[in-house]
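In what follows, a single structure is set out as structure tokens and then discussed.
Every protein chain except one is present and positioned as in the full complex.
Letters A, B and C mark the chains in the order given here, with residues in each chain numbered from 1 onward.
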């Protein structure tokens, strides 16, 4: 149950079987930092190139294909004042005829991030939105393990191994579960957002560097198919694909599997999900879109299921 | 501002230019009933055939193509004890390989609806879920106006005119806005659900007959492209299409248009939506899927926009 | 086996249960005319409005839901010199980022249609394409029967009943099969194209009025799910939906059903299709896209299947 502090000096823009930056054991905790989507650090200095450069990979001793890696986000916090966003909704998120007629030009907006007041405030450009201000909701845009089948998959997209899912629920306090595809698992993380709307529809959240702390736990011999997660109120699954319909299929199927693992049989997971499932939209900007399928933990407890986090 | 009580004796399974059952004026209120998705009434008697038979159409005096019809759901309440659901997630909502291997057979489940206790309780079949119980969330599964261009569109699907959107937010207290495509608008509603999970993924909510009361207001000369809505906390737009990606495009574009109507210009609606937009999933079972794009009303007010319902 | 000559004076832009313009019997032949997509006739006079106004409906005596209507296109021929096309690929057919950056404006081009020389020649605008000339391939863009479940579906789209499929194979000499959904079937046709690229990607073929002759045959008690067709070399099925993936599913499933009707069992239709199926793209411009699944008739004959047209 060691705690490691790791200062990154190399970053990756794909999730593959690269040389580990640190070897840790199940139960260990790591404190480290992430740069923003464009490779800028806590001093707002460009120390590497985008897209979404990742801190890691962290090698988890004894992790092997067929296992599941649990990661708890203990701390996820902006570590500088300036955040940046794009300024136009992506053309793949709008009607093609609208795009062909009147889409404004893209640009860059700057936001002041105040972790004392817990606010993100638009500071440029000058618009009628004035000092547009939103509460902070720090989240990890991109994280995952080395991809399936020896692949190295760009941090601009996502798949079974995780990646650029941009789900607002991947925040401090959440536990995520990832299928291990390579020896050591090889966990990466980066692309912190101080705030983000659903879907990351302008192609960015409020992009910023982070101080992070996470703890890992290895579940030997447990095979999952897609990323999963837990927070205080929900268990959830992530499906990553295009079209979004297919992401719905992946996430829903993975949730049915999870309910079967918890003890339901036959039509039971179907009857349950039918009247209480909820969906959240992750990224709808990237090559693969992300859909989250979730169920309230107290509903599961009410029907006698034992939902218990490993972390 | 008359109040009409209407007892339906004929029902429609498409939204088209049928003979009106009642002519009302802008500002009027109607109390009536709806049968369930299969045509069963408050006595659980089959009085017509499915799918989703509609009460209506109600002709709104002076409504003409290019206007907008606002409808406020004053009251939306189950009026019998028994509700029914299907028991298997639809094959279009699960991974094709999962469907090919182990999908259980579909069936029918019965639920007891108690409006005193405000609960829906599974009463058959016998499963390990036992007396699975959920709080009521009554909602109108299908409503809309006569479809565009003289079409009559099945209540099994949805489009610009509304239809079978199955969004949990179409509930008591919500105001919906519909584009008028035919003289009189011709408003229909039906397919009440006592409870429903997001997406209506088993192809049904807890299907039940309703007592309803709604009030209408006609907005002359205002043209919208897709259904819109409002509740205490949000304004929202609905896009109906497959794939879900296209529903995202429709709903998002309609929200950009709305923000422009409220006074934003150029990149302003984009900058705003980028960091605070939310999406909800409506129906992902029907030929057309439904995506909801929504923004918190207080965020709009904070940047000085005047969001004021007509109803 | 009567031959009727019908002069249209009314046209429909949806395929529904409208008053028949003519009642005919199975075995009969009809000669008539169609106007172009915008309602212009053989004199290039606007006699009705678009989109894709249809000649018909023709009521086939004894046709009832659950039957199949066969229609043979005996003659499909432009009856004036001027044809028109749009001049830009539709934004839904191009990459969203390309659309956002450099899509040219749409316009109208004129073509001279010479049925003696069998050519379509671009005559305006002036471009570096000069007298761009293509051989005629006259085809029926939109045809079908009254839609399923009492619906009236716009001629701007397509579904199980046919509609605006824009497949180049719907030409003189082809036999088409349509599922009957209403009493009398109610056959409509229109939207002739002198030439058209696959997909109708600019949203038009070379739009023109037609002289047409067709013969019908009613197949009592035979239920099909999607439009089918035959020509000298192939049998084929049409699937209409978005995304195109779903159109592939519909067309392929309907072909499997057809092969089962012809006598194949178990894996046999799958083994056969796997190594010799072919696909053609119909419309990829409309709300519903069209995919054609086809198999060479001689391959079927070589494995002993009796493929015999009714017409």
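Keep in mind that, in the parts below, contacts are C-beta pairs under 8 Å (C-beta built on N, C-alpha and C of every residue); 3 or more make two chains touch, one makes a residue touch a chain.
Everything numeric in this text was worked out from a predicted model, so none of it was measured.
Chemist: I'd like the shown chains that the missing chain touches, ordered by label.
Modeler: A, B, C
Chemist: From the list C:169, C:199, C:229 or C:287, pick the residue that touches the absent chain.
Modeler: Considering all chains, including the one not shown, the answer is C:199.
Chemist: In the full complex, which bits of subunit A touch the chain not displayed? Write them out.
Modeler: 13-14, 16, 148-154, 156, 241-243, 246, 287
Chemist: For subunit C, which positions touch the chain that isn't shown here?
Modeler: Residues 85-89, 92-96, 98, 104-105, 107, 109, 120, 122, 125, 127-130, 132-134, 195-199, 201-202, 204-206, 242-245, 248-250, 252-253, 256, 263-268, 270-281, 284, 289, 299, 302-304 of subunit C touch the chain absent from view.
Chemist: Write the list of subunit B residues that the hidden chain touches.
Modeler: Residues of subunit B in touch with the missing chain: 90-92, 96-97, 99-100, 103, 243, 245.
Definition applied: only the chains that are shown with their structure count from here on.
Chemist: List the centre-to-centre spacing of subunit A and subunit C in whole Å, with centres computed as mean CA coordinates.
Modeler: One centre to the other, that is 47 Å.
Chemist: If you average the CA atoms of subunit B and of subunit C, how far apart do the two points sit, in angstrom?
Modeler: So the centre of subunit B lies 34 Å away from the centre of subunit C.
Chemist: Return the residues of subunit C touching two or more other chains; collapse runs of consecutive numbers into ranges.
Modeler: Correct list: 243.
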